[in-house]
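All protein chains but one are shown at their positions in the complex.
Coming up: chain A.
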Amino acid sequence: MDPMDAIRATYFEECAELLEVLEDGLLSLQAGTPDADTIDAVFRAVHSIKGGAAAFNLGLLVGFAHEFETVLDALRNGELKGGSDAFAVLLRASDTLGDLVSAVRDDLPVDAPDTRDLARLLSGGTPSSAGGGFVPVMIDLGQDMNGPVRPDVRRVWTILFEPLPELLGSGNEPLYLFRALEVLGRIEVTAIETDLPTLDRLDPDVPRLRWSVRLTPSAPDLTETEIEAVFEFAVDLCILEVSAMQDGDRPATPIAPFAPDIAERGDVAPPETAAPATVAAPSGPATIRVDLTRVDRLVDLVGELVISQSVLAQGLAQAGLDHRSEAIATLEDLQQLTRDIQDSIMSIRAQPVKPLFQRMTRIVREVSTATGKDIHLVTEGEATEIDKTVVERLTDPLTHMVRNAIDHGIEDPAERVRVGKSAIGVVRLTARQKSDRVVIEVSDDGRGIDRARVLEKAITRGMVEAGSILDPAEIDRLLFKPGLSTVTEISSLSGRGVGMDVVQRAIRDLSGTISVRSETGKGCTISISLPLTLAILDGMIVRASGHHMVLPLSSIVETQSADTARTEMLSAGQEVVLMQDRFVPMLDLGQCMGFPVGSAVGGQDDDEAALLFVQPENGGIYALRVDAIEAQRQVVIKGLSDNFGHIPCVSAATILGNGQVALIVDPAGTARHAGLRPETHEHLATEARAS
């Protein structure tokens, strides 16, 4: 399929979902009392349809959606009272919008829809049921996609590996590391023997050999992180330099051939280097298209497999079987297999962010034409992989962010020249993996956030009390509140101030966090941090108030035993604990969850009680007191939002080996709920405090 067609198809798929949201919202508004959240959702649905339509130049759709949106905006501001008549008109309008979307999708001829009823709603008149006028309109869909697509460059990596004495001391073996590297592609290992000391000066306890490994990856998109992952357990025990070069270059360091005498000693066997001819052709492996629901079914099944396996393991342990028995050994094999299956399935779902970034190049073109600003888009880390669902659901937020960056961030060319910048604005879109999260950033070199204007706007909108003084970070956070837009005139691009709160909500739904850094005159960076997968989490299983809970391992920075930790009371209910010469706040996990503490549930076993020092994304470190730390384990994440909506302090649930459901604690949400003030101001606790 042509890339443009694929993007267009995605847009219409999204439209179908948005129309559903719209209709559901209107129906529930019609049935009950209007609630602000539903009105917001309805408004955003129409807004998103409009935004996409504008990108595809679907003038008719944009026009109608704009009218519709205006009425919904009035409803949102309370200017329009939602009577049953009004909702009937709105529902009819949502049907019209649906028809329009499908007509445009199927390239059918469409008439300009009747917007008179909508207009009458605004003017306060009574709606009629008269048909619309027929004005055929040409729709231009023929915009081709010729964004810059970087060809795949097969890179050759040079890895310089120098073991420290501790490496061998701790039982690591360079050969195994090289073999692990071999899984990634063809390797040529060369020992660097030029600077070896003579035998009489050799200290047998100090390894002096260094190796240079030339790795020709079998996958063209191999990243440095993946290579470094091979050395994960040896990372502090060796000196490692990983560098990439284009195929054909030779490494700069002169390297002598592999020393044969070492191999003869039996310490290191020469790795079997594959014949160059067997390396897979760069044309890429064969692929099949699979319905995503089938993959998802597989993900679910593996999740259930993992759970039944832990139940089985616990059953066997309880049956009192000997640790050396065959059943236990087989179970361990099974566990290994399950883990491999799990990893394989997760890798099926992982997708590079490249198509997402490609869509943005088009958005940039559109917006730069519409605003008359010259924009240069720089993308980095397109090969970074992330769960498919995440990739799909990032489109809208990223579109908003890119539009905002150009529309609000980048100055007009004339102004840029006046302040001494290049007339061409730069928008940078980067993705990179950072341990078990992916960080995506949109930055511009524009004027930065106009904080005075944001504050003024917030005051006029009644979001902040007049005369209040906010620090810059607090003002920046206002951007994520619904209904704030610093552009006075409403454009079809970005503008009505739905942008950033949509972005924030979408990111939060993906268990991500968002933060903003801005420097006046230099530009603004919005960064999104997302979990690598939505399905599996490395967790610490703890017990608090008689319940098992799971804390994400990635958020834990340190643990201490509760009886040796130095805790102090600030005032009633406010405790702090010493961590590396600094006092940090301390909370009781059970108490945060609102569960009865202490005696009511089996007493506090003080000898088992522990403190977990956690650091939420972009937040300050604090300690969580738990009754016991039970285990460290990979758990399958079971989302709760479909059935429960948002639950404070909890990000999801999981099922433990005994079949019990356990909650997965959200460290940032817990801090917010307990009223801890984030240490760094980038953290988005605004919602909890400001309203």
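FYI, a contact is a pair of C-beta atoms (placed from the backbone, for glycine too) under 8 Å apart; a residue touches a chain by one contact, two chains touch by 3 or more; residues count from 1.
As a convention for this text, contacts and distances are computed from a predicted model.
**Q** What is the protein name, per UniProt, of the chain that does not appear here: "NADH-quinone oxidoreductase subunit N", "Metalloprotease PmbA", "Potassium-transporting ATPase ATP-binding subunit" or "Chemotaxis protein CheW"?
**A** "Chemotaxis protein CheW"
**Q** Of A:Gly78, A:Gly521, A:Gly594 or A:Gly675, which sits in contact with the chain we cannot see?
**A** Among A:Gly78, A:Gly521, A:Gly594 or A:Gly675, only A:Gly594 touches the chain that is not shown.
**Q** Quickly run down the residues of chain A that touch the omitted chain.
**A** Its contact residues with the unshown chain are 24, 27-28, 30-31, 35, 37-38, 300, 303-304, 307-308, 547-548, 592-595, 638, 640-650, 653, 655, 659-663, 673, 687-688, 691.
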